[in-house]
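One chain of protein is taken out of this complex; the other chains stay put.
And then subunit A:
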Amino acid sequence: MLLPPESRDWSELPMDAFSVIFAKLGAIELLMGAGLVCHSWLHAAKLPHLWQCVEMVRLEALSLKEPIVMSEMARAAVDRSDGRLEAFEGQWSPKLKRLCLVSCYSVYKEAFIEFIAKCPLIEDIALINCGSVVFHALNVITGKSFPQLKRFELRTAFERPCYGFDVPLGIPTVVDATYPASKVRQDQDTY
């Protein structure tokens, strides 16, 4: 470390340091800030463990409010988790139109019911391999009015229709950025 004062190479930190520093940053900061600084920071920002818990509520810092941008970032965050996503926390929007949960076995039914009931404009719900939450979802959806609902995709391990809904297979999945801040936690084992 006998270096002249200004020659420290901040682009080449040890992985231990990157992994601790980047874990202290939110998803948006990693995707829009630190991850775009240079080659080695970009690659450090792709460490899958950084994406086990994705939190996308710090919108003010970067003034990013465009839903499409948020949606793309959420997708990128899920991609980067490389199947290790354990928690996703975003910001609830009453204008939410699409919701897709894949392999989310431990979504709390109360949280899900409360959340979906606050989304009157929902058009598209997909629950893929989500365990028992699907039955609560069906109860809510059949009992409430969702005038905009156009598609409800359900795939379970049992691969059978439920309550008269067909179970379509092979439809592309959608992950939406606007997700509840109400502590809905997902365990996403496979993506």
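Quick note on the criterion: contacts are C-beta pairs under 8 Å (C-beta built on N, C-alpha and C of every residue); 3 or more make two chains touch, one makes a residue touch a chain; residues count from 1.
Please note the rule applied: contacts and distances are computed from a predicted model.
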{"item": "Which of \"E3 ubiquitin ligase complex SCF subunit sconC\", \"SKP1-like protein\", \"Protein CBG19933\" or \"Protein ARABIDILLO 1\" matches, in UniProt, the chain that is not displayed", "value": "\"SKP1-like protein\""}
{"item": "Sole contact to the chain not displayed, among A:A34, A:L47 or A:L149", "value": "A:A34"}
{"item": "Positions on subunit A where the hidden chain makes contact", "value": "1-3, 5-8, 10-11, 13-14, 16-17, 20-22, 24-25, 29, 32-34, 36-39, 41-42, 61-62, 68, 71-72, 75-76, 79"}
